[in-house]
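Yeah, one chain of the complex is gone here, protein chain that is, but the others are all in their spots.
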Amino acid sequence: MTVEEVQEGEAKVGWAREHMPVLARIRKRLEEEEPFGGVTVGMALHVEPKTAVLVETLRAGGAEVAITGCNPLSTQDDVARYLDTVDGIACFAEHGVDEEEYYEAIDAVLDREPSVVIDDGGDLVFRLHEERRELLDGVEGGCEETTTGVHRLRAMERDGALELPVVAVNDTPMKRNFDNRHGTGESTLSAVMSTTNLQVGGKTVVVAGYGNCGRGLAEKFAALGARVIVTEVDPRRALQAHFGGYDVKTMDEAAAEGDLFVTTTGNVDVVTGDHFDRMRDGAVVCNAGHFNVEINLDDVEEMAEEHREPRPGLREYTMPDGRNVSVLAEGRLVNLAAPLGWGHPVEIMDLSFAIQALSAEYVLREDLEPGVIEVPDEIDVMVAELKLRTSGIAIDRMTEEQRDYFESWRHGT
Amino acid sequence: MTVEEVQEGEAKVGWAREHMPVLARIRKRLEEEEPFGGVTVGMALHVEPKTAVLVETLRAGGAEVAITGCNPLSTQDDVARYLDTVDGIACFAEHGVDEEEYYEAIDAVLDREPSVVIDDGGDLVFRLHEERRELLDGVEGGCEETTTGVHRLRAMERDGALELPVVAVNDTPMKRNFDNRHGTGESTLSAVMSTTNLQVGGKTVVVAGYGNCGRGLAEKFAALGARVIVTEVDPRRALQAHFGGYDVKTMDEAAAEGDLFVTTTGNVDVVTGDHFDRMRDGAVVCNAGHFNVEINLDDVEEMAEEHREPRPGLREYTMPDGRNVSVLAEGRLVNLAAPLGWGHPVEIMDLSFAIQALSAEYVLREDLEPGVIEVPDEIDVMVAELKLRTSGIAIDRMTEEQRDYFESWRHGT
Amino acid sequence: MTVEEVQEGEAKVGWAREHMPVLARIRKRLEEEEPFGGVTVGMALHVEPKTAVLVETLRAGGAEVAITGCNPLSTQDDVARYLDTVDGIACFAEHGVDEEEYYEAIDAVLDREPSVVIDDGGDLVFRLHEERRELLDGVEGGCEETTTGVHRLRAMERDGALELPVVAVNDTPMKRNFDNRHGTGESTLSAVMSTTNLQVGGKTVVVAGYGNCGRGLAEKFAALGARVIVTEVDPRRALQAHFGGYDVKTMDEAAAEGDLFVTTTGNVDVVTGDHFDRMRDGAVVCNAGHFNVEINLDDVEEMAEEHREPRPGLREYTMPDGRNVSVLAEGRLVNLAAPLGWGHPVEIMDLSFAIQALSAEYVLREDLEPGVIEVPDEIDVMVAELKLRTSGIAIDRMTEEQRDYFESWRHGT
Partner (left out) sequence: MTVEEVQEGEAKVGWAREHMPVLARIRKRLEEEEPFGGVTVGMALHVEPKTAVLVETLRAGGAEVAITGCNPLSTQDDVARYLDTVDGIACFAEHGVDEEEYYEAIDAVLDREPSVVIDDGGDLVFRLHEERRELLDGVEGGCEETTTGVHRLRAMERDGALELPVVAVNDTPMKRNFDNRHGTGESTLSAVMSTTNLQVGGKTVVVAGYGNCGRGLAEKFAALGARVIVTEVDPRRALQAHFGGYDVKTMDEAAAEGDLFVTTTGNVDVVTGDHFDRMRDGAVVCNAGHFNVEINLDDVEEMAEEHREPRPGLREYTMPDGRNVSVLAEGRLVNLAAPLGWGHPVEIMDLSFAIQALSAEYVLREDLEPGVIEVPDEIDVMVAELKLRTSGIAIDRMTEEQRDYFESWRHGT
């Protein structure tokens, strides 16, 4: 890596920083109060410019930071190397590492003996519990960024296996209503458009899963003129999709109709060989869920007679009957792992990482019991207020009279 | 009321019944099992065709039903009189009653000594606790339909004043994500368009409150080409509105910009004299919240030099400076109290009333403690499944392998 | 008709007048200049409040006006009687007349020997050419409001049968991009929602024809959460619908999928017995085109075993196999002929009738040759400018330098 490349990494981080006003406000206070003074924070997050701004913010609050990636393809090397040049920050992430190297980097973070861990997907916390139990005692707690990670933590908690308090950043309204819905929606759309150069309008797009991510995707693809088919296993979500104007079908039915498939279920084998078998010539499949398990790549690799990469991040398979189907970013989350996937918009990560920073501070400050911990409402509301304020938006305040009315029940007709 | 008018009432109920397939399925089972055999159900709901189908369903399950209205302007007299002709049903509702008559009718329902009460807004339950305490012992519990009613019940519970178990039908996902959002949205839009004959496209519409109702309204007005301004007191909701593409302002600012104002806050004095004072010539104000307290009518009546009713349900006031501003349906909820407000779409009430019927059965069957009770998830899911089934929609089911994956946490990268 | 009813008619006209600022500006000038002094204007338009404002405007410019309806069901009697009380205006329209009475009223208008005719659908101009040729010489020309009327006029012109200059008001951008698209869209939506009380969200809506009217309808129904299927005979329009995110199918296919059908083709037999035969139980069919020929009512009347009118303007037919299908407003254009169809929004008609008033003046002023005449661009632009001005909207003006650049061609790269 040349000096110029490191400078490019620094410039990218600068651009992100300018568009993250909420973190900037928090940073100001942290610099004064230094709540992380003498504390090591271990992180496993997508190592790209926005994450770097979170790292800088914690560092400004006094922390020593050790960070690695949470996905082998999402690391931007220039940003990683830039971070590494900063005093008090150690970065072990590298793009395109294999599974062994991936876990070695996680171990390198843990070797620093962090007091707080910030995780995205659960690999760091899981490693700690399974392979590095000797370090558990020194960890005061952690924060988890994603649906998938929180899901894993709850399963651990249910099995009595979770020995730390971990704040479920993902589940708080300011995260889930913004990051999951608008962040995943916009960034996936952008990544799919850039990677394929295909049109959205007029397409039939199959969205698997209608949680916050799926909802955002359906909304945004439809808004650009796609006909959207939703697949779901939950009847209530399925009905919401139906009332939203989307077709709701089983994947078996939808497989034959889709031009583009996006999975957001967090589950395995959502698109399998059976589905690839029915797809139209030219169909494109990608994943916007956390792990690369939703699309069964083994199936398609086995079925295909040949494959090629006509565009970066796009592998096209030719089936025995001559149909071509393509998979983006090797089935990893397309908005981060595709070469043209830049991750969530900067402003969205400003909110999510503001909650991360404040939650990490909360973990340090309070003496929490092991388990999955909710983000305190004050933190959530404070981030909303900071965002409104930095956007120049004023809102109404309840009057005394209105507050009284709201609390009373002796009125009617 | 002539025989022909009663027949018209019956025909309207027939039309609604045909479009309520979920209630039809439930009715079938209730007819067989007669869980309401020997039970009196007391109701205070909007007396119109869809409600009549709920009444019939309970009657089919064996209940004696006594019903009155929950709003002096929402009763459709032909439907009320038709219900009264049915054996086992007594209806005390009448359109346009004054406050005294309104509460007399509620008392008439209570005189029947109901074992279960179904309420919309809380007037029936409140009357029971305040004026008819002697009857409390005989009541096993109740169900409440609206946000406002549940809000009042929770205030009562907080004050230790609630002596019955009351199921918060309003709060369950199948109600709040459909009835509040799509039901209020479509029916308010329809009522405003019919009552004013004004255009939506190109208008500036101010939506006060961004809960489920406000969200639905903002969405639907914007979809027809209006520019929407949202006012809120909650920063997180305000931010959601902002990210949805709406302008977010204080009502003081918005007052001068709006062509149409719709209140959905459930609170008092959302639009007051100060706001009327700033409005544009031709502005129209209406309410889609439960009670007629959101728009301060006294203020406008006092300020205005004269008024007239150029269209049914629309009162136009002329201000001293010559500006005209209009209020729809006397500030009562416009989708039901305006002469051209037909209430929520039939299919939406099929869902909400399915939950009512099953919740009433649940209250009877279980021995519940006093307090605000959540709708059991099984009921909520069952209604979703019945709706999908009667709409001919099939959805995916998780495989064994997927269920295992979802419950485990030992996977990663 | 009582005095009170006539006063109600007057009040409705007053409401419309207040929301028609463009006509108000034009009226001011006409009052000063009196270009219609001594001229009789014969009109056949939907007799409702907005039309009354056009009539008043012409009257203010000096005209004697004789008017009747252009559809037996669209006349609002209170407005008609009110118009008749005004000095210099004679109104022959009456709601619900039969075909003979309909043409008698047209003849009554022609008996006044108009110099200018304003028509909607072509019946007045056609009658003049076929039955009242003796009057042709006295007529200086006319104006036609709708697609259907202009279509008929062009056919007459092609056959050498058109002996008057008639301005095709319908075809001018300020009419077709606003009235046809937004006016028909909003008013049809409103009429369907009021007449049926059914939900739009989650429905499959089949829109037959994708001209300006169909496009507006598709857009608005989809915006409320309907899945829209478009049928077309023109491949380019079909493709526009496809790229807009709609399903495009033949009516034979669509018939089995639709919950609601709206015809906008201007042609005959768009929905016939074959289609009624395939429809789902509960399907609703209506027409938003000009004449009642698009839905073959004879077919459904013949097929049905019985029928009833559960709501005003809604006739429900029971088929031999038990399915119910309903037709709104007897297959006439639902936004005007349904009892709850109030016609286009007021503000839209302000634009269309501004063009009518200015085009009628143009016909009088110029010495035009027989044939279909385009609205002069100055009139079209002037109406746009008046609307912007009365809405308080300022726009940019080209600078000298920009105008030069635009007119030159010697720049590049």
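In order of appearance the chains are A, B and C, and numbering begins at 1 in each one.
As a working rule, a residue touches a chain if its C-beta (ideal position, glycine included) is under 8 Å from a C-beta of that chain, and two chains touch if they have at least 3 such contacts.
What you see is a predicted model, and the numbers here were worked out from it, not measured in a lab.
Q: Using the touch definition up top, pick the residue from C:Phe178, C:Phe221 or C:Phe261 that touches the left-out chain.
A: That would be C:Phe178, which touches the missing chain.
Q: Which of these touches the unseen chain: C:Val6, C:Val41 or C:Met156?
A: Answering carefully, the residue with contact to the hidden chain is C:Met156.
Q: Tell me which of B:Val13, B:Ile67 or B:Ala226 is the one touching the absent chain.
A: Residue touching the absent chain, from the options given: B:Ala226.
Q: For a quick check of understanding: of C:Val39, C:Ala226, C:Met251 or C:Val346, which residue touches the chain that isn't displayed?
A: Here the residue in touch with the unshown chain is C:Met251.
Q: Among B:Gly149, B:Gly201 or B:Gly289, single out the residue that touches the unshown chain.
A: Checking the options B:Gly149, B:Gly201 or B:Gly289, the one contacting the hidden chain is B:Gly201.
Q: Take the complete complex as the reference. Which residues in subunit B touch the chain that isn't displayed?
A: 201-202, 222, 224-227, 242-247
Q: Taking the full complex into account, what residues of subunit C touch the chain not shown?
A: Here the touching residues of subunit C are 71-72, 99, 102, 121-123, 126, 130, 151-153, 155-156, 159, 161, 173-174, 177-178, 182, 231-233, 235-236, 238-240, 242-243, 248-251, 253, 266-269, 291-293, 380-381, 384-385, 387-388, 391, 393-399, 401-402, 405-413.
Q: On subunit A, what residues meet the omitted chain?
A: Given the touch definition above, subunit A has residues 11-12, 14-16, 18-19, 49, 182-183, 186, 189-190, 193-194, 197-202, 220, 223-225, 282, 308-311, 314, 316, 324, 340, 342-343, 345-348, 391 touching the missing chain.
The rule is short, and it goes like this: only the chains that are shown with their structure count from here on.
Q: Counting in whole Å, what is the centre-to-centre distance of subunit B and subunit C, each centre being its mean C-alpha position?
A: 36
Q: If you average the Cα atoms of subunit A and of subunit C to get two centres, how far apart are those centres in Å?
A: Distance between chain centres, rounded to whole Å: 52 Å.
Q: At which residue positions does subunit B touch at least two other chains?
A: 182, 391
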